[in-house]
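This part shows chain A:
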Amino acid sequence: MPILEYLWIIPLLPLLGSAINGLLGSKWPNKIVSWVALGSTGLSFACALEAVREFHGYYEAHHQAFVKPFFDWIVAGNFRAGFDLQFDQLTAVMALVVTGVGFLIHIYSTGYMAHEGGYYRFFSYLNLFMFFMLILVLAANFALLFVGWEGVGLCSYLLIGFYFLRQSASDAGKKAFIVNRIGDFGFMLGMFLIFRTFQSLDFRTVFDEIAKRNMAVEPMGTLGIMTAICLLLFMGATGKSAQIPLYVWLPDAMEGPTPVSALIHAATMVTAGVYVVARSNLLFTHTLTAMYVVAIIGCATAFFAATIGLLQSDIKRVLAYSTVSQLGYMFLACGVGAFGAGIFHLMTHAFFKALLFLSAGSVIHAIGGEQDMWGMGGLASKIKVTFWCMLAGTIAIAGFIPFAGFFSKDAILFAAFNYEYSGKVLYGVGLFAAILTSFYMFRLIWLTFFTQPRYDEHHVHVHESPKNMTVPLMILALLSLVGGWLAAPALWGGRNYFAEFLAPVFGGAKVEGAEAHSLELILSGVAVAAAVVGLIVAWRMYRKGAKRGEMAGAYKVLYNKYYVDEFYQATVIGPLVWLSRNLFWKVVDAGVIDGTVNGIASGATAVGDTVRHTQSGNTRSYAVWILVGAIVIFAIIFWPILHPVLVGGVR
Partner candidate 1 sequence: MVPTNHYLLLSAILFGLGIVGFVFKRNIITLFMSIELMLNAVNLAFVAFSQSLGKPDGEVFVLFVIVVAAAEAAVGLGIIILTARNRRSLNVERVDLLKL
Partner candidate 2 sequence: MNEFLTEYAFLIVPILKIAILVLLVLTMDAYLTWIERKVIAHIQARWGPHRVGPHGLLQPLADGLKFIFKEDPLPANVDKLAYFLAPFLTLMLALTSLAVIPFGPQRFKIFGYETHVGIADVNISLLVLFAITALGVYGVALAGWASNSKYSLLGGLRSSAQMISYELALTLSVVGVLLIAGDFSLRGIVEHQSGTGRGILSWNIFPQIIGFVCFFIAAIAETNRVPFDLPEAESELVAGFHTEYASMKFAMFFIAEYTSMITVSCLATILFFGGWLSPFPVSWTFTHYLPSVLLIPFGLWVIFDGMRYENLLGRILLPGVGTALAAIGAALIVFPMINDIVQGPFWFLAKVFTFLFVYIWMRGTLPRFRYDQLMSFGWKFLLPVSIANVVLTAVAILIWGRLS
């Protein structure tokens, strides 16, 4: 049966799994729960594959994206937001990444969470997240996309706060949620503006409108309608994808279980922002200003986060900051118009960052919950599989040939280099960020796997993780090796299959020129050199497992993440809390609202107190009241008749 016609099955399966596990799972043994979860996810992955196959044929026939409305969701006046699903090349990539990586992470979780409480709850949340994420990528209009958008936000909140008994965990969940709200605010405004401009939220309608009106590209420095829309959408993207200035929630999100960090905060959800930007590339390409802002923000984030990542001691936090910085790369790509490269990096990053997180989880699992790298060391010999997998991931992210990271990052940097507006600067910063990336990643490797152990070997018995954790690691390692080869030929003048595959979606965007191969080869060489530099520096500094350095100067600043949280605390949260407490609570709530309520209550009391005298129990008074009522009714009914009589009587 053509899965395309029944596209809703793909998101529905995880939803079913979630519902079953959530409603019934509490009584079931872990095995059944995990089978339900895996089954639903795996099936949906299979369906996604089938859908891609069918779409290939479909595209050959029609040369356009497949869109199918299933039912009306909101219909008001000329506004219609239906449950319409769309399938095109971009969706294909995203859907495969989400379901595939999600499936692997599910397998991994069955091992990782085996001894945790709330097993069924975890998988229910995880499946629910899958559902919303698929809705997000399959949606054919902004409204439905926003549903998925908020849904994944909710799931991320639930999963970050999975250990809700821990204060820090629930705080982190709240933080993530609230910071995302800020972005969502912008996103909604963007949607409203889109509807106001195009009288529709359907992707196809909007993009056709742009083509039909053949709107002019708004030049640099101007703030036209398109610019406004794009900036607002990008605001949402910064929230969801943890870009400056709203990245602060992501590191704290590491309070959640590691698979969650891998799936949500590395592979899928955080890339939603990139997806949105790429999806609405036709909008972005019509405004140079917004593109520039995106590029700058992306670039800045890439560098900034990398610097913070240098000195983190928590293994997961290092990865978190590296995630932020990698997302920065993606936005940089989109900003400079290389959407294909951005999505490409999104995919590869999904592979190797998931791999890294899972490996980190494996490490933590191996030495019993320790997350501080200063409490590790010398694990390479003890947990070989994990070590080799993590090394693969590290090499990939650092950008060594022939691993995936190299190709994607190289494409991005190349595109940045060719960008006409201060492209060289962006390239330079990006390159430096690449050095930093390679540095902190190898620092992680060294501190974790080499040098002498810094943990109590008598109490901690390091052991390799079970198969259902290591197998996904290996698969992901393989992916992060070969994942980049799709675009490999472009390097020596061949075809960039990935870019060509996505070309129909980014038709509006220029496909990065494959002309100057010499230049590209030079640049890639530089990139590799940067990675090597990072590697060497890290090796020199940490091969002997230096002590935790004394906090001073820039070191201290970096270690404390530029005091950004403190800064927000002082500038935003503090005043906000003060305002809430002193104005909104003490004045508005206690004074106005409660005042109103109490006033109404006391007023009612007073009225009743006066009116109750009519309730004298004296039948004669009641009789008179009845009489009054009767007269009123009579007058109303017979007014047409009485009017002339009374008036006549008066006259």
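The candidates came about this way: all candidates are chains of the complex that A comes from, given by their letters.
Assume a contact is a pair of C-beta atoms (placed from the backbone, for glycine too) under 8 Å apart; a residue touches a chain by one contact, two chains touch by 3 or more; residues count from 1.
It should be emphasised that the depicted structure is a prediction, and the values quoted were computed from it without experimental measurement.
Trainee: Out of 1 or 2, which chain touches chain A when the complex is considered as a whole?
Mentor: Selected candidate, touching chain A: 1.
Trainee: Going by the contact rule at the top, pick out the chain A residues touching candidate 1 in the complex.
Mentor: Touch list, chain A to candidate 1: 616-620, 623-624, 627.
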